[in-house]
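The complex appears here without one of its protein chains, the remainder shown in place.
Per-chain residue numbering starts at 1, and chain names A and B are given in the order in which the chains are listed.
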Amino acid sequence: MFLIIVLTRIAVMADGLPVVTVGSALQDAWLGALLATAASAALAALAATLAMRFPGKSLGVFARETLGRWLGLGVSLAVALVYFLLTLFELYQLTTLTKGTILPRTPAWVFTLSVLSVAVYGAYLGADAMGRAAEVLITIVFGAVVVGVCVLVAAPLPQSYSSLSPVLERGVWPVAEAAIIPALWFLVSGGTVLGLGKFTRPTQKLRGAVVGAVLASGMLLTLFAVISTLILGPSEARDQLAPMLSVARAINLPGILERSDLLLIVIWLLGAVFETTIFLLVAAIVSADALGLNVTQVVPILGAAAALVVVLYTPTVFDLRRAAQPTPTGLGGLFALGGVVALMLVVTALRGAGRRGRGGP
Amino acid sequence: MAFIRSRLGRRPEGASQARTAELRGERPLYADLDQNIRVLKQELGNPADLAVKEFLLGGRRNLRGAVLCLDTLADETLVNDILLTPLMIWARQELGGRTARGKLIGAVRHSLATAKKVKDISCLDMLVTHILRGDTVFLADGVQTGLVIETKGWPARAVAEPSTEVTTRGPHLGFNETIKDNLGLVRLRFKTPGLMVERLFIGDRSKTDVRILYHKDLAPPQLVAEVRRRLRAIETDVVLDSGVIQNLISDHRLSLFLTTRSSERPDSVVADLNDGRVAVLVDGTPFVITMPNDIYSFFASPEDNYIGYPVATLLRLMRFQGFFISTFATPFYIAMVGFHQELIPLPLLLNIASTQGGVPFPLAVTAVLAEIVVEVLREAGVRLPKQFGPAVSIVGALVLGQAAIQAGFISPGLVIVVTTATIASFAVPRSEAVISFRLLRFPFLLLGTVLGFYGLALGMVAVTYHVAAMKSFGVPFLSMYAPGRVSELGEKPVLLPEALRRPVRPAAYRDRTHRGPLPAPKDPNQP
Partner (left out) sequence: MTRRLLPLLLAAVLTCAGCWDLVAVDQLAIVGSIGLDEVTPGKILVSLEIINPQALATGTALAATPAPISAWVLREEADSIPAALANIQRRTPRSLFVGQANTVIFGQELAREGVRDHLDYLAREFFLRRSVFVNTCDTSAGLLQRPFMLLLPSLTLGGLALHAPASGMTSPTTLNEFLRKLAEPGIEPVTTHTAGRKTHDVVVKLPGEEAKQDKPAIQREQPLESERNIPGELPDEHPALDPLVQGAQGEPLPGMTFLVGIAAYRGDRLVGFLDGPDARGYLWAVGQLQEAVLQVPAPGGTPGIVSLDVTDATVALRCVQSGGGLPRISLKLRANLQLSSAPGGLATQNLQRELEQAAANLISAEVRRVLQLVQGELKTDIYGFGNLIYRKRPKVWQRYSADWNERWFPQLQVDVSVTATLANSGAVVRHPRR
């Protein structure tokens, strides 16, 4: 069940991530995607290990247990805030993309509020329900991906596979840089384990599931990066708002499928709405546990807060692009999240060792 | 009431049964036969169909007896054959000599060996209840205990082919309105000592006979307890059909998806029992409820197991498609034509554009109107007497549709889509699901009109969330689908050949150790 929650996260990459990846690495984007996958799989494993130490508890509880009352509260509220901000970011991203492409005349608040209400509804229903919903959605999404790949193969496109060969023009750094943001996203997805881990029954399998999910979604990201590089060319892909949508614009099977946008929109919308829900849910679970409240009480509050923010402030495309810059945001985020997890692991390990030491003869 | 209670003090000393009944706060019988008859008549409001036959037991003058029954419910030949004849004639030997009054009832019972069911009753209220159920009551003068003899026999429909779940292959036998026949039909196919039958009566006034059926080893005890609890919690006056109970014990009363399933077919009920489900038989209706339900059951027909697996798999997929077409075809068409014209192949777009050109109303309005008209036609078709049905459908569908197109009120494309959607909805084998799935398309129609594909996708997610959160008696509604299990795949969308299929029971009710106990049941009275 859990594997699936993380897997559905993939869909968002269908649009957002290749931009960032292709951005600085050009044709080496797929290398960057692989790198990101590997790096974040390791970090996600770390997070899963942490969650496995405390079966049935979320970050909100075990942060307090490991780091003490106030520091623990601070850390878990910070993590909850991160996920809340991610919810907002996801909302904005969705809005900008939809408005920029398929529905240009519809006001932005329609998208933000409608997605938000669905997300609040989902988060209100809880993690179990979302796990089951994920299985249904993933079927649709994977179905669409498979059909999409078939279309791609069938479409008469001049594909020059040579554009995939690595260049490493400016050394390895751009590739690594490109890997940062996707890695952060994967980590964030994998990090939901901190909040959702408590709902998984066979806790032993948690780590495998999370790593597997990150790897699987990483593979898909790589596939997307490869596709957009192949069809749009590396330089063009960099400049697209949503490279995969542009790819879809370029594919045309006359008479059958005038444009493959539809498939992609389905993948991407389902995934993005679900992702928003999960982020909101994680924010709610972590903060509820930290404050000792009920999740169903927190969800409407968070939802209302998000609605307020969304109504008051609508960022532009450029704001969003800036917010997703690899160097300050990405690196900072990576270190912060990874750091918190690592710190808590160390503390847990020390305590465990101490207890064992004391308990010994 | 008061006068009866005031007389209780003066009753003559009688059997100990009467005393225990009194202790339980029930009204015991009187020793005097005439008084008993009078009180019973009074309780029942002295109805015209109450038959009271007084006679002398075994022809002995000092042993006065009476039988009471409602001649509308009780089988009169049965009353004569198994009750009056033995009591008046054969009881002579039995009662020969002087039988003590205390042993009288026992002696009478022995002489009624041909009767189906005989029971001692000393409580007045129970007698009333039994008379109302079609049983016959025997009372003797000077005895404070009566006998209840089962003599139910009223006009019933013969067992016939079910009208809802029609299959081409498989038994053409459906339940009827008599609970006894129905129980028999189930037993006939499920000859196991493990089949448990519990009985209770629901409805303050209707006192409907309801049976809970389950297999004691297969059905999880929590589930049975939960079903029992919910049935007992029902407070209603009259239960005329199992649908009433279905609504009252549902987990999600506002949802379009039913959390119990109902079937007219004994074979599908037995299949459910064998899966570990609980069945509830309700007297007076051929529809048997089984639970828990899952979404998958909407698409499964009993026939699937009787035909070859490739065909069955294909049919199941077709039914899924039928559901999707019926729910999404019209909203999809509207979204496509109203928002995403770039996705339509050019010749088709030109075709739609030129036909839509002359239509006076916007597409969305015509679509909603067409949907409503089709629904009305369908509903009218159901209500019409059989002789008019075909004629009206022809006029309604053919003539109206054709005329509407020719008059330019509606574009042909839309007519095609709407009718396809309607026909596709009947591919779903459970008729109760058909209607709810059709309702689902109206919100989608709205979403598709306002926000195009974006709205549809959003609606899809919301519906998925809703269904995913639903539980039927503690079992997730999606349990056959999610969490997905490879072992169950052979029974779900695809149907593997028998040889490859392992006998699996839905995992959600099977390995409870793995998933933990079923969640604490929710009070159905609280939303």
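Things to note:
Criterion: a contact is a pair of C-beta atoms (placed from the backbone, for glycine too) under 8 Å apart; a residue touches a chain by one contact, two chains touch by 3 or more.
Predicted, not measured: the structure shown is a model, and the values here were computed from it.
Taking every chain of the complex into account, the chain not shown here touches A, B.
From the options B:281, B:312 or B:337, the residue with contact to the chain not on display is B:337. Considering the whole complex, the residue from B:115, B:281, B:352 or B:467 that touches the absent chain is B:352. Check B:40, B:363, B:377 or B:434 against the missing chain and you find that the one touching it is B:363.
Counting the whole complex, the residues of chain B in touch with the unshown chain are 254, 337-339, 341-342, 346-347, 349-357, 359, 362-364, 405-406, 412, 443, 446-447, 449-452, 455, 462, 466, 527.
One chain is missing from the display, and on chain A it is touched by residues 27, 100-107, 110, 113-114, 117-118, 120-121, 124-125, 158, 162-163, 165, 167-169, 231-236, 239, 245-246, 249-252, 254, 258-259, 300.
As a working rule, only the chains that are shown with their structure count from here on.
Chain A and chain B have Cα centroids separated by 47 Å. Note for the complex: chain B touches chain A at residues 339-340, 342-346, 451-455, 457-458, 460-462, 464-469, 476, 478, 481-484, 514-516. The part of chain A that touches chain B in the complex is made up of residues 1, 4, 98, 102-103, 106, 110-111, 114-115, 118, 121-122, 125-126, 128-137, 140, 201, 254-259, 261-262, 265-266, 269-270, 273-274, 277.
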